[in-house]
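Got a structure here, written out as structure tokens. Questions coming.
Excluded from the complex is one protein chain; the other protein chains are retained at their positions.
Letters A, B and C name the chains as they come in the text, with residue numbers starting at 1 for each one.
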Amino acid sequence: MALTLVHVNSLPAADFTAAVGDCFELAPWVAEATAAKRPFATVTALHEAMMGSLRAASREQQIAFLRGHPDLAGKAAHAGGVTPDSKREQASAGLDSLNEDEFVRFHRLNEAYKAKFGFPFMICVRRHTRDSILERFARRLANDSATEFAAALQEVFYITRLRVAAKVTGEGMPQVDGRLSTHVLDTHAGRPAAGVAVELYVWAGERMLPLATGVTNGDGRTDRPLIGGRPLPIGRYELRFAIGNHFRSRGIDSGDPPFLDIVPLRFSIAEPEGHYHVPLLCTPWSYATYRGS
Amino acid sequence: MALTLVHVNSLPAADFTAAVGDCFELAPWVAEATAAKRPFATVTALHEAMMGSLRAASREQQIAFLRGHPDLAGKAAHAGGVTPDSKREQASAGLDSLNEDEFVRFHRLNEAYKAKFGFPFMICVRRHTRDSILERFARRLANDSATEFAAALQEVFYITRLRVAAKVTGEGMPQVDGRLSTHVLDTHAGRPAAGVAVELYVWAGERMLPLATGVTNGDGRTDRPLIGGRPLPIGRYELRFAIGNHFRSRGIDSGDPPFLDIVPLRFSIAEPEGHYHVPLLCTPWSYATYRGS
Amino acid sequence: MALTLVHVNSLPAADFTAAVGDCFELAPWVAEATAAKRPFATVTALHEAMMGSLRAASREQQIAFLRGHPDLAGKAAHAGGVTPDSKREQASAGLDSLNEDEFVRFHRLNEAYKAKFGFPFMICVRRHTRDSILERFARRLANDSATEFAAALQEVFYITRLRVAAKVTGEGMPQVDGRLSTHVLDTHAGRPAAGVAVELYVWAGERMLPLATGVTNGDGRTDRPLIGGRPLPIGRYELRFAIGNHFRSRGIDSGDPPFLDIVPLRFSIAEPEGHYHVPLLCTPWSYATYRGS
Partner (left out) sequence: MALTLVHVNSLPAADFTAAVGDCFELAPWVAEATAAKRPFATVTALHEAMMGSLRAASREQQIAFLRGHPDLAGKAAHAGGVTPDSKREQASAGLDSLNEDEFVRFHRLNEAYKAKFGFPFMICVRRHTRDSILERFARRLANDSATEFAAALQEVFYITRLRVAAKVTGEGMPQVDGRLSTHVLDTHAGRPAAGVAVELYVWAGERMLPLATGVTNGDGRTDRPLIGGRPLPIGRYELRFAIGNHFRSRGIDSGDPPFLDIVPLRFSIAEPEGHYHVPLLCTPWSYATYRGS
């Protein structure tokens, strides 16, 4: 259960560390160094102060902190020797269910990375898909040490921001959630298209995995966002709309088979905390989409 | 090599039958019955007169004519006991390269069809994909005899129209060819998108098979139609446009990964002799398509 | 000030008539006949019951009621011999500021109408523009008596519904307001267009009269609907968007002069209680609009 910011502000220093210390993996000293800076006006300020404590530490302390993290999709995760937070995070991108080839691929990337930089690869997996993790892993391996050290700290920022936001509620919450929504307009009839089946897929290599389904309501929207209440994982997606059924149910003849049946919209998400509104304007003979708001 | 209509009009009756008799499978009597109606002002009129001779024949003759056709994807086709025209036509929809399951499926449909109607299933395969043939086969099996007899003659009309048009040239050719074309407009720059890779796929069951590729020229079009010079096979298709590369080459940043990369347009063709123009209007953040002209 | 439905339900009959009697022009007997049907669960039910009392009256009473209304844009309105409600309503469509020609035109229509039907022309002017009033006036003059009597009562329904909704608040308010809104999306940048000047005009004959202005906010919308909190007057409109300035401020060159500068969208409103969302999707080289939701 989440603690209130007011409460966290008022705790004795030791209790504060006990309460939020594990937001930084195996590094309660970050919370200890931050306790005296209280009270914080916002949850965002609390998180930024903790990041400030980490940034103010010596390079040795920082490296030790990074080294305290498990390998991505590594044996430790399999065996259970990691914190529950890390475990949940890795599961969110499917890193707990890799096949043997994928496991080997991650293992090699991990070894190459640690050999080059001296600490494990950091990435905020809740902001990524398996594909984008692999892509960033390969790309960041090519960085020089200074660039990569900064990249690793930036990922620590994202990881700990999510942990703090999950643990403490109150004024000035950091923006950690994104939203993916859609809207189907029937511009043949001049009104929202109700009852249209919508499917969301995410790309994983050459395959597309089903992620969410919905049916449009009277306003042409799904009752809930297709993704919401969490960061949008960076990656490639496909939305599919059963437009052929919609026009058939309106009694419209657009050929046999109909010119449009399942309409796919293929797009990528690059801003996990953003709002992606991907609507479909359609007639039996045309359609349009755009990144809306 | 094609004969001219003028020449065909002037041939002695026996030579006329020898020249065009095989447009109607194993039924030179159709040409014989048509010879005296010459001269014809158009190739279309020649074909219609031959169809008229078939329609004027007795029901027994018509049934015999239908029975003279090979099974679709049948053993006779495999073994070679069919006319070269029939063989080429069946190959055009891939009916000469079915796997064992498909072969069995066709065999069962053929048997059920012949048991019900007393003649083999007629369909102008050059106007169809494998999927649409299977779909029509199942649908027409449910017809009553009179409806199905008319449907079979309509397919004979399509089959023989293509054969006559291939054999005789001259005034008033029947419209037997369709055209599938595309056009890519970059509405971000306000000009055609040149150099965009375009791929055309056709659906075959759950798979999509590559059918044609092209690259847009300075006017945003492919140099040749994606399909042309033949009937457009009825079926489901997907066009894919490498839009991400186009905008990347223009130096435009639309996120990492870019919002749009490969844009798929999925549509069906229902009019084999029609013109399907399926353009793409796009920016890095939006696109639209429609059946154009 | 509005009365609550609860209060209106509980008033002695005479006070009820005093409170809501003037919703029906010069016809307190309608309220008197309705008082005994109380209590009403909704304001909509109250209004419908009053209409029921009118419909249950004799034809003579109904005709007398219709005759109690002033001429549209007539001398009585000029001279002040009408109820304040009628006066405000006529002003809303500009009928209090006609020029001499228009006044004459209305006078002739009024005389022809009364000569034919025996009562003045009824129309709910708050649901109309001057143009649509003239158009309906001419059209309804051609009706037969029965059709026109029904049309007149339908307008009484609209007029009194607005009066009841203005006078009584509570559960189940009738839907009497419409909404006209817009939204500007810059599909060149993939985000809402902020700071775009928007102007709304209404057609009056050959001229367009300015009606409202706005500037889009960070979400590409105007802070308030262009028309809201009242019925949308039936008529022709034009929205104008200063798109040229928007793209110029983004430093985009689209020619000299720019291909698009002021973009006009011309449309009509036919459903006064509806929601008309008329967005603009635009790049420097293209735009699209639709009736959205």
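By our rule, a residue touches a chain if its C-beta (ideal position, glycine included) is under 8 Å from a C-beta of that chain, and two chains touch if they have at least 3 such contacts.
If you're wondering where the values come from, they're calculated on a predicted model, not measured in any experiment.
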{"item": "Interface partners of the hidden chain - shown chains only, full complex considered", "value": "A, B, C"}
{"item": "Selected from A:S86, A:S254 or A:T289 as touching the chain missing from the view", "value": "A:S254"}
{"item": "Options C:K87, C:R236 or C:H275, residue touching the unrepresented chain", "value": "C:R236"}
{"item": "Chain not shown: contacting residue from B:G21, B:G220 or B:G244", "value": "B:G220"}
{"item": "Positions on chain A where the hidden chain makes contact", "value": "187-190, 254, 259, 281, 283-286, 288"}
{"item": "Chain not shown, touching residues in chain B", "value": "185, 187, 190-192, 219-220, 281, 288, 290-293"}
{"item": "Where the missing chain touches chain C, by residue", "value": "132, 234-236, 255-264, 266-268, 270-271, 285-291"}
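Note that only the chains that are shown with their structure count from here on.
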{"item": "Chain contact topology (line, ring, star, complete or other)", "value": "complete"}
{"item": "Rotation angle (°) superposing Cα atoms of chain A on chain B, nearest 5", "value": "180"}
{"item": "Centre-of-Cα separation between chain B and chain A, whole angstrom", "value": "47"}
{"item": "Centroid spacing, where centroids are CA-atom means, of chain B and chain C in whole angstrom", "value": "56"}
{"item": "Per-residue overlap in chain A, given as positions that touch at least 2 other chains", "value": "288, 290-291"}
